[in-house]
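With one protein chain held back, the other chains of the complex are shown just where they sit.
Moving on to chain A:
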Amino acid sequence: MIDWSVISDYKDLFIRGFITTLELTVVAVLVGMVIGLILGLMRLSGKKWLMLPAQVYVDLFRGTPLLLQILAIHFAVLPTLFQDVLGLDAPEAMFSSFVALSLNAGAYIAEIFRAGIQSIEKGQMEAARSLGMTYGQAMRLVILPQAFKRMLPPLGNEFIALLKDSSLVTVIAVNDITYAAFTTAKNTFERWAPYLTAAVMYLILTLILSRVVFYLERRLSTSNKKG
């Protein structure tokens, strides 16, 4: 009943799609972590001029659909910025995807960082400061290492959500896994084989990701026992 031959006809799209989805996720995770850390610290800084922009950023990117963000960034924000302001060529769809996914992930990760840092008892900071550490040192050497352990499970969730949400870039004709499945299904009228193939590819990636996060959780929790 399922005609698998269509997959071999379109296998190049699936191979490219697998690589593209992987690339999108890795870049968005890394850039999103940096954005998230900065925003998270801004929100905890206690200074209004730092807290407010961070708050607005998180509200904006968490409060609007990612699909809309992708379309707006690809067709409006980046073309205006690059062509009208900088006088350059409008960047490719892949670049738009990196930007949209990273900015979006940054908002979610900022909240994870904020909650993680806030969950560490106040006494830790006070103790570190009373030992003569600066705020920065205390944050870097005492608070963040402890907070990171608590952030891992929600971060793992976010990475998996991000990997799956990256499928939305199909609308701007980026050849990810979903694009391969859609193109194959639309051209051949065969639905089962392309959708199942795409599902398996996503599962492979999400399973790898969740195993990596689980491994890190276990590695880091051993330091708890020693202490």
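Definition applied: contacts are C-beta pairs under 8 Å (C-beta built on N, C-alpha and C of every residue); 3 or more make two chains touch, one makes a residue touch a chain; residues count from 1.
In the analysis below, contacts and distances are computed from a predicted model.
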Among "Cell division protein FtsX", "Polar amino acid transport system substrate-binding protein", "Ion-translocating oxidoreductase complex subunit C" or "Cytochrome c, mono-and diheme variants", UniProt-listed name of the chain not shown: "Polar amino acid transport system substrate-binding protein"
Of A:171, A:196 or A:216, the residue in touch with the unshown chain: A:171
Sole residue of A:16, A:62 or A:129 that reaches the chain not shown, by the stated touch rule: A:16
Missing-chain contacts mapped onto chain A: 9-13, 16, 75, 79, 83, 89-90, 92-93, 170-173, 175, 179, 182-183, 185-189, 191
